[in-house]
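Only one protein chain is missing; all other protein chains are in place.
Labels for the chains are A, B, C and D, by order of writing; each one numbers its residues from 1.
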Amino acid sequence: MEHRVYSLPKKRMGELFGLISSSRQLFLPMEKGGQFQFSRVDEHTDLEGVSLDRLLTAGSAKELFFPQTQQIAAFRRRGKEIELTSAETLTSAFVAFGVRACDARSLEVLDRAFLGTPRDTMYEEKRSKGTVVTLACNEPEETCFCSVFSIDAASPKGDVETWIAGDTLYWRPGSEKGAELTQELDALLDPCSEEEPEGLIQLKQQIRSIIGKLPLGRLSLEQFRPEALQELFDDPAWQKLSEPCIGCGTCTFVCPTCQCFDIRDFDTGEGVQRFRCWDSCMYSDFTTMAHGNPRTSQVERFRQRFMHKLVYYPANHDGLYSCAGCGRCVSKCPNSMNMVKVMKTLGGAQHV
Amino acid sequence: MSVDKQPFKPLIAAFCCNWCSYAGADLAGTSRLAYPAEVKIIRVPCSCRVNPLFVLRAFQRGADGVIIAGCHPGDCHYTTGNYYARRRMTLLFSMLDYLGIEKERTKLDWISAAEGVKFATVMNDFSKEIHALGRNTRFGDLRCTTAVAQ
Amino acid sequence: MSNCSCNSTNALVPTIGVVTDIRVDTPDVKTFRVTGVQGGLCFDYVPGQCAMLSIPGVGEAMFSITSSPTNREYMEFSIKKCGILTDWLHEIEPGQQVAIRGPYGNGFPVDTVLKGRDLLFIAGGIGLAPLRSVINYCIDNRKDYGTIDIVYGARSAEDLVHIDELKTYWNSLENVSVHLTIDNPQEGWDGHVGFVPAYVQELGFDVDRTVLVCGPPIMIKFTLASLGELGFEKSQVYTTMELKMKCGIGTCGRCNIGSKYVCKDGPVFRCDELESLPAEY
Amino acid sequence: MHNSSCTVKETARKILESGQAERLLGWEQDSSGYNHAPAVFKSAGELDRFIYDRFCGSNLSKLLARLREAEGRTAVLLKACDRESFNLLVREHRIDPEQVHRVDIECSGMVDIEKLRNKGIKGIREITESGDELHISTLYGEKRCRSEEVLLEKCLSCPAVSSADAFDAVGQMEERSSLERYEFWKEALSTCIRCNACRNSCPVCTCEQCIFDNPRSGTAGKASADFFEDQHFHLVRVFHAAGRCTDCGECTRVCPQGIPLYLLNRKVIKDINELYGELSLEDKELGKGALTSFSFQDAHPDIIRKRTGDQ
Partner (left out) sequence: MQRIGVFVCWCGSNIAAAVDIETVVQAMKSEPGVVYSTDYQYMCSEAGQGKLKDAVKEHGLTGIVICACSPRMHEATFRNAAKAAGVNPYMVEIANIREQCSWIHRDRAEATAKAVVLSRTAVAKVNLNTPLTPGTSDVVKRALVIGGGIAGLQSALDIAEAGYQVDIVEKQPTIGGKMAQLDKTFPTLDCAACILTPKMVDAAQHENIRIYTYSEVEQVSGFVGNFSVRIRGKARSVKADICSGCGLCMEKCPSKKAKDEFNMGLNNRRAIYIPFAQAIPNVPVIDREQCIKFKTGKCGLCARVCPADAVDFEQQDSIIEERYGAVVLATGFHTLSLEHYDEYQYARQPDVITSLELERIMNAAGPTGGKLLRPSNGKAPKSVVFVQCVGSRDTTGCGKTYCSKICCMYTAKHAMLIREKYPEVDVSVFYIDVRTPGKNFDEFYRRAVEDYGVRYIKGMVGKVVPEKGRLLVRGSDLLDDSQVALEADLVVLASAVEADASAKGLATLLTASIDTNNFYTEAHPKLKPVESPTAGVYLSGVCQGPKDIPETVAQASAAAVKVVGLLSKDKLLSNPCIARADELLCSGCSNCEHVCPYGAVSYIEQELRIHGRNQIRRIAKVNEAICQGCGACTVVCTSGAMDLRGFSNSQIMAEVDALCR
């Protein structure tokens, strides 16, 4: 079912945020400590910090659904006894506003990883309580390559899709959840008369024309097929590619689709809290087990990350790549090594 | 919560070198020189054994003040340990201060085995300072102490 | 804070079990008997599946269940001392509670492929642990399976786990043969001496059996070669890779070998499947 | 910068052609025009992709330390700010100077692409330099920017580039009240995602295994459950670098969250300078640092308490 488009004067967005946050938690891209992050907004928040012009938050919207640390359980030990004192806490309903198309796609990638069998109930809980309001990318960056993965930044899929065209915010529910939220905001949102208002059509055209000009827009995925797995795995280029890699976790932590985690215990003195936290396949001890480590060199770890995104994941998920082309790794890698360079090097002759 | 109404009972970790300050504390005890029970001593061979990690750990685990006591300069059982400790702790205290953690929460003092009186005085004074500062809310670990403010 | 003991649907939240008995197998292997706090099994499982044991504050690790699910009273884990958690487990006494979650992985195809087949079990060292579950399952459902041959070796006689069961129980059963070997000669050992792969070749089994192998990677490698020489196909051979499991549910990102996830697609693999994967295990 | 870029490339070529070194550690050009990655060049032929321009901020010393076990000599290009870290790595035996052909190169300051972006410049397609101005061609039109406005933080205190005092910002921070400092750092450090970019790029952090990674250290931690853990991580990181940090600026450059880590490192350097001054010649010869040496006259830590500025 196609939902209709609503509009709201841009200057009344503050009211919109107020209304949303009155019933649900609201997360918006805000400037904090010089960086752009999704931050919780409530009635006390100064909306000055809200930044919808800046394309990407430093970290992705993933952290709203799969936080960097998340408690699993708590225990108390007394003598030989172990008591399970609490399990995960429940999440209240929330809205993530201003999620870009790439981040929205990444949730689809995470869904497939976390919501298979067995289901990851912690993620499921967050996912079911969160409503994703996307925002079209008026000014894509040179680091963007979402179009390579057939993502349309001009029409970002989400529970609600929004656009800021000039002085107007256009709003279109994209799911039941989105429709529900839209209903709650009835008082503010004006249904548009046309199916697609003129301003919106223009904006989409404008965005698509820029996307057509993006320098990374023509990367090829042709080589990255499950059949080529072994060939890619054995490619000698990994050695050279991984040379600058210092084994930090920056790319994995800013990546919207990276999902690796570790489970750790923290002894508070009173009890033990078991939590999970992001981990990175780039870390030297990531796969260290009692019996050894199957990936002892950085080149193996480096290969694992990119093979996972470009080959292993699609092989298991109907060809869906575990990369959304957001470009965060392109701009954040300390030593300027990234997905794009990997794709260019291994992607065959068309890039040379 | 009712917790707030209880009078503030600080927790002070005191790292004492085995040869001078720990003996000084013993002398204070032998001389029945009182100092607050919130001061609790950890014995280390030398003040230079005190890793800044231990100091940070104490704060993380809810200590309100940390004091390190060693032999007077020139008297170190290992000749030079306290000189290294002095530099380390000066820089550590400075960094803690720089991060906005009250500088009165950390202290280093030289207490010899003969200075039972000094031991008690130093601990009494330090404890007074910590009482005046109140609970440590600027460095800790939320999971370890419910008292740390949000 | 809710005080639940806990009916959480979260696959990462364990339940509490209790260690009721500890048996010393070798100088560095002990077998732990675990039941639910109220007795009985903590959960149902099939042979070859694993469980995550943990002591909160110490660590969490995956172990294959070495008892057979036909035993409804308790589960057993044979655990080698090799890390922080296992060091700790080796120190505990009966009555100690542990956190446990599972079962994880696919298990051996005991009710499908293996049914009606002659079986050859080949294990080295602690590698007997997962196979023991299958062996006992087959013995308890004796009519469903053909002959059973067990080739088992360890560094020395002291390092053979479950030695009593091997010598006095399994070996006494009809159509069950136990072939033991140790790496180097030693006093008081009158059995076979030599590495497992060589022994397998020496014993020269017919190729109509289905083989289940578990042990150190180097042993598996050479055993596969020996089996190949005897004419076995890789597709007749199963092994388990539970050492690579971490979260147990295939999401933490560690267990993949190429596009296969040990937690989801394994830990039991047929060797021809394994062969098609990148050599990163 | 163009001239020196050609000279550096020429130098690199000579080194590889003459066999003075088996390989050369430099930078490889990226089509973005700014995202140049450190790279190892093994022959003069590979130097086609060599680049040295305004976007080669990374310090190659750490990567050099990783090449320790490579056969034969490695040539390395060292900017002024990188030389001290090189020296430290030699001092701490992480680099064998016998195995290194060291080339000191000139630098007139490196551009911080983040600063450029923060100026609202988006969709960068090409950057050219003209005098002290950068001309940036973007998807959204032509932009200009004075290069000195977008230099990396470390360049602002480099004597070759700027006359600014490296410790001004630290001094200003010290002037603030204790509570203000606390609030500042709480905000700054709580954005830390513990990606370890600062640590892994730091030439001083060359432990075989970091205590934060070692489950037996008692301090292991991967991610922060609260701000205090970030505080702890950065305190320990800075403290472990105390007396060794050469202010090469890598941590600040690489932080994906833009945390002003230099304010921490420079504070320690400032303290050491003010409290202990230069090392004695003898200590220097022995390879000691500020925390592995002492003087009988060193100040008592109470000097910190006597500082002005209350809560």
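Structure notes:
The definition used in the following text is that a contact is a pair of C-beta atoms (placed from the backbone, for glycine too) under 8 Å apart; a residue touches a chain by one contact, two chains touch by 3 or more.
This one's a predicted model, so the numbers in the text were calculated from it and none came from an experiment.
Hidden chain, full complex: it touches shown chains A, B, C, D. Touch with the chain that is not drawn comes from one residue among D:Gln20, D:Gln172, D:Ser217 or D:Asn273, which is D:Ser217.
Of the candidate positions B:Val50, B:Ile67, B:Ile101 or B:Leu133, contact with the hidden chain is made by B:Val50.
The chain not shown here touches chain C at positions 88, 91-92. One chain is missing from the display, and on chain A it is touched by residues 77-79, 267, 269-270, 293, 296-297.
On the side of chain D, touch with the chain left out of the figure occurs at residues 69, 91-94, 206-211, 214, 216-219, 240, 286-289, 291-293, 296.
Note that in this section only the chains that are shown with their structure count from here on.
Between the Cα centres of chain C and chain D there is a gap of 50 Å.
Here the CA centre of chain A is 30 Å from the CA centre of chain D.
Taken residue by residue, chain B touches two or more other chains at 141, 143, whereas all remaining positions touch fewer. The residues of chain A that reach two or more other chains are 262, 266, 279, listed in rising order. Residue ranges of chain A in contact with chain C, taken from their complex: 72-75, 77, 80-88, 113-114, 116, 118-122, 226, 229-230, 233, 259-263, 265, 267, 271-272, 274, 276, 279, 281, 286-287, 289-291, 294-295, 300, 304, 307-308, 311-313, 315-316. Residue ranges of chain A in contact with chain D, taken from their complex: 32-35, 37, 55, 58-59, 68-69, 139-143, 210, 213-215, 240, 243-244, 246-250, 252-254, 262, 264, 266, 275, 277-280, 283-285, 330-332, 334-338, 341.
Within the complex, the chain D residues that touch chain A are 30-32, 35-40, 58, 62-63, 113-114, 117-118, 122-125, 138-140, 187-188, 190-191, 193-197, 199-201, 209, 213, 221-225, 250, 253-254, 256-259.
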